[in-house]
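Below is one structure, written out as structure tokens, with a few remarks after it.
With one protein chain held back, the other chains of the complex are shown just where they sit.
For reference, chains read A, B and C in written order, and residue numbers begin at 1 within each chain.
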Amino acid sequence: MASGLGRYLALRAVNSVIVIIAVVLLTLIMFGPLVDQQLKAQIEMEVRQQILKGGAFGKYKTPEEAKRAMQKAIEERIKALGLDKPWYIRIWGDLWRTLTFDLGTSWVIKSDSGSSKVVNILLERIPRTVLLFGTSTIILLVLQLLLGAKAAATPGSLFDRVVVLSGLLGYAFATWWVGMVLLYLFAYLIPIFPAGGMVSVPPPQEPLRYALDLAWHMFLPVLTILIVALGGWAYVTRNLMIGILTEDYITTSRAKGVPERKVIYYHALKMAAPPILTQVTLAIASIFTGGLLTEIVFSWPGMGLLYWDAILSLDIPVIMGDVYFTTILIVLANLTADLLYGIVDPRIRLGAGGATL
Amino acid sequence: MKFAARIRDFWNEFKHRKIGILGLGILVVIVSISVLAPVIAPMDPTRWSDVNYWTNNPKGVPPTWAYYLQGKVPIPQLYLENYKTKLTKISGYPMIQVFLPINYSYTEFPTMVKWKINLTFVGAGAFYEIYIMRPDRKKITLYTGTATTSNASQGWTVIEIDATRHPDVERRIGEWLSSVGLDINKIQVAAPIQIAFADLKLLKKNKVVPLKGKYVFTVRAIAQGKNINVTQFRVILGATAYGLLGTDKSGRDLFKGLVWGTPIALLIGVLTSVLGVAIGLLYGVTSGYIGGWSDEAMMRVVDILMSLPKLPILIVLAIAYRPTIWLIILFLTIFGWMGIARVSRSIALQLKESAFVEAARAIGASRKRIILVHIIPNIVPYTVAALALGIPDAILTEAALSFLGLGDPSLPTWGAILNQAQTGGALGSGMWWWFIPPGLAIAVVSMAFVFIGYAVDEIVNPRLRRR
Amino acid sequence: MPQSDEVIIKVENLKKWFPLRRSLSDITFRRPRRYVKAVDGVNFEIKRGEIFALAGESGCGKTTTGRAILRLIEPTEGRVEFLGRDVTRLDKKEMKEFLRRKAQIIFQDPYESLNPRKTVEDIVGEPLEVHGLVETKAEKREIVSKYLEEVGLTPPEDFIFRFPHELSGGQRQRVAIARALVLEPEFIVADEPVSMLDMSIRASILNLMLDLRDKRGLSYLFITHDLATAKYVADRLAIMYLGKIVEMGPATEIIDNPLHPYTQALISAVPVPDPRHKIGDIPIKGEVPSPINIPPGCRFHPRCVKAFELCDKKVPELMEIEPHHFVACHLY
Partner (left out) sequence: MPALEVEDLTMYYEIPFRGFVRAVDGISFSLEKGESLGIVGESGCGKSSLAITLMRLLPKNAKILKGKVVLDGINIYKLPEDRLRKEIRWKRISMVFQGAMNALHPIIKVGDQIVEAIMLHEDVSKEEAWKRAGDLLELVGIDRSRLNNYPFEFSGGMRQRAMIAMALALNPDVLLADEPTTALDVIVQAQILKLIKDLQRKFGISLILISHDVSVIAEMSDKVAVMYAGRFQEFGSALDVFLNPLHPYTKGLLSGVPSVKGKPRRLKSIPGAPPNLLNPPRGCRFAPRCPFAKEKCFEEEPELMEIEDEHYVRCHFAEELREVPWDASE
């Protein structure tokens, strides 16, 4: 009976689609007027250039006539592009275009390969961000499970207190600021790590050296994310585990003679996995956004740094595209967590309420 | 009386928790700082971004104590105003000479040299020259200029120049250096003006060390007319260290920024969290108590809002609206109530089915009474911890937004200072006093609330207690 | 016993069906809505001063019946005549002024049924406030004290300022009884009032309830899963199975001479506080089916050791087999 999981995932997927559409609509509504202005100014300039340079200017007898002709040409262009219709009508077309990844051209920023297409700019950036976060999240997940479980096994011990305290401190520190401090310490004061970027300039050609160079550049940003997030995640796991370790089935396991290590790292952790994944779903967006800012600090040329560049140059189409893809990434990450949740918890997989009364 | 007793009980529990007491202690300190800000750090906080406001401060210098820690004595900020005037005539035109002496006995160069001269004259125009007489009797012309007037009878000009990196000054110094056989491009100094204070003999050996002795800043001006006068001549020599936390590259006093950032952070954190908790509580209780179809719909809204990527949307809103602090609080609130709403709803659902609510229904209590008397008072304790934890969340989010340069531009928020540090290359130039304190301040204030929240949560939510 | 022949409450064909949530596919394929038939046509009456016990296993609908009579949940169908008025047709105002004053309920879990943030005085005094029966605090305190004394919480001044967590289970249940009494009701639904209490104090609560009946002529609907308790307190007893009453009559008669195969199984399963008695085989098959898919015919037939061919076809009616002893079984 796979319908339990199917139904559950379908629900989450519908939710995700609504989220994506809502975000896109919101950006369109917010930026619509700005983009309009820019477009109109651009048209005006183009038309003017055309008339002035195309030699057509001489045909007009009076400046007024020339002005009127220019105005007419501009209006025609605007009409041809459909810009004369009110925004709430055009927005649906824009929505469709955005959803189908037709994100237009940037105003200032260009991709590394020189393209002005927003999609191309983003396609270059996404893998870098995914690399940074994928690595961080995987390390985070594994370490927090181990640390959280170990802390829960000896509540009140020094180790446990450290986990609790670092969990609390994790709430208080801004990831990107910790990044600044680490960068200052280990790239400027004691220069053992690069001051930023993803690879050295020029990048090494040999694949292994390239990978090592990449890892060397990734070290500090990943460390930053770990320092801030690890305590909090481990703390969540610890609390869940402490609750679970007092349950009857754990006593059963111990009474059965299951070694303590297996009790904690198998019986208890297995039970903690579904709620941990739920927490991950809630936390992923927050590390992701914290990490976007970390990219800025480390000049990691991903989607976060793109926000920074686009904000500085007020490149609205790029910001819109970045927001859209950020949303998609977060939604996908959440869906993955949901899917894993369904897999690790047979009660979801087999449909709740399977018990006979 | 009952309420007081409950508060006392709560306090008795709370005071056993060291971490909570620590948080409370920090809170007391930061609240005091906020209240006393106008006394500790007098300034108009809305002029933080106004560069003119800070123009007379040394730029980018470290805190004074850091200097002493290194065993060095910093140069103080010097304001020279006691000038002597000498009026003469040259070729029939009136000439004025103004002397501003300084006995320079420091081992380091001033970080900044600025002057301000008020020149009045009667006639068509005036020519002026600013030079410095060094202890070694060398004269360096720093700046020359002419003033004209459309009103032939009366003219005036204000010559206010930051000579530290002024291109004209740099050119003049370069000319002087080449006259003694040196190349300005081969000398390493923080600012060209500092060469005017350098020991020439050592300079030739590639050592940049100040020459001690009496320097005289001089203005000489000649008017093409009858009369000339200097009504003000002031020279500021920049300190090498400043105050408790130094200055940034625009000369802003970072201590003042840090102090004034405190009430702003508290305002943002507390207001956002309180509003968020209030909205979330009402929404959650309504949703949970009404139940059925509308509950489903209301919770779906919460689900969707919760899955929205917070920071990107805040970026969009901030770009579209150029927000004030109030607007930022509003935006943060919009994203800050769903967690509470969920918790409140699930507790409300439990309470709704609980026997004591059923008992209240059985005695004929109205729906309003049940919600107000039986449900909300039983949810409030759970929200206290959330309230405390919502504060650092709001502070951190606002800081992130300001770090991106999208905060309220007029106020000295910690995030804004960090943004300025990032754009100003504080890391690369080693200006740790620019970016370490504001980040620590964010962390310390957040910690206070996290610790208090943790302690409160342990008391009202005993499942987390160590067993 | 101050029992009279006046019928105080009459329940006719009471039903409570909880609709199940329909899934998306149910709606697309237009499958009919399914129900949990928690209470499925129950009839009984209670006389003034009588204790009527409703017994059965969990999920049999006994608790739902009690709630539906008080309209704490809305009955799906049927009539409940209380003091001559049909409770199911009362409007909001009549509910408050009539039903909520004349009928009360005592809950199973004394740890849950008292608001943890209210003092005993507030809890017991709340009905007075809700109904506007007191004007001053002094008045309220006087009445609350009187009822605390009546339920054995003496001296009352030791209790009025306490919070529920400062009381023992038995004391809490007494507070709950005081709250139920303060409006001077004529009928009380007691939903497993002692099952959460320690053995050593159960008797005192049961005796308090019996004493109150004697003194005030109260009538009780006593809901319990414990037949031994039912035998001790009840004048009459009804056994429920899957939403229906299968046997009803004088309590001692039912327990000493059960006629329905289910009642027989149930009674044989009750442990006895006598070491000479040992549990034997229980004459029953299988487990309780889900109330969503109720078996056709007699709903007990799949588990009945005496079932014959008629049982899965025809629903047996509740019939008076012996004087005052009703059974719903084709065997009789």
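Definition applied: a residue touches a chain if its C-beta (ideal position, glycine included) is under 8 Å from a C-beta of that chain, and two chains touch if they have at least 3 such contacts.
Small disclaimer: the values here were computed from a predicted structure and weren't measured.
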item	value
Residue among C:Ile106, C:Ile267 or C:Cys311 touching the omitted chain	C:Ile267
Among C:Val151, C:Leu212 or C:Leu227, the residue in touch with the chain that has been omitted	C:Leu227
Chain not shown, touching residues in chain A	154-156, 246-249, 251-259, 267, 270-271, 344-347, 350, 354-357
Touch list for chain C against the chain that is not drawn	57-58, 168-171, 198-204, 206-207, 225-229, 231-232, 252, 255, 265-282, 284, 287-288
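Here, only the chains that are shown with their structure count from here on.
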item	value
Label of the chain whose CA centroid is most distant from the centroid of chain B	C
Centre-most chain [mean C-alpha coordinates]	A
Rounded Å distance between chain A and chain C, as computed from the means of their C-alpha atoms	56
Chain B and chain C, separation of their C-alpha mean positions in angstrom	69
Between chain B and chain A, distance of the C-alpha-averaged centres to the nearest whole Å	29
Chain B partner contacts - residues on chain A that touch it in the complex	15-16, 18-19, 22-23, 26-27, 30-31, 34, 155-156, 168-169, 171-174, 176-178, 180-181, 183-184, 187-189, 195, 239, 242-243, 246, 282, 285-286, 288-290, 292-293, 296-297, 307-308, 311-312, 314, 316, 319-320, 322-323, 326-327, 330-331, 334
Interface residues, chain B side, partner chain C - complex	2, 354-356, 358-366, 369, 373-374, 377-378
Interfacial residue positions of chain B with respect to chain A in the complex	19, 300, 303-304, 306-313, 315-317, 319-320, 389, 392-393, 396, 399-400, 403-406, 418, 421-422, 427-428, 430, 432, 435-436, 439, 442-444, 446-447, 450-451, 454, 463-464, 466-467
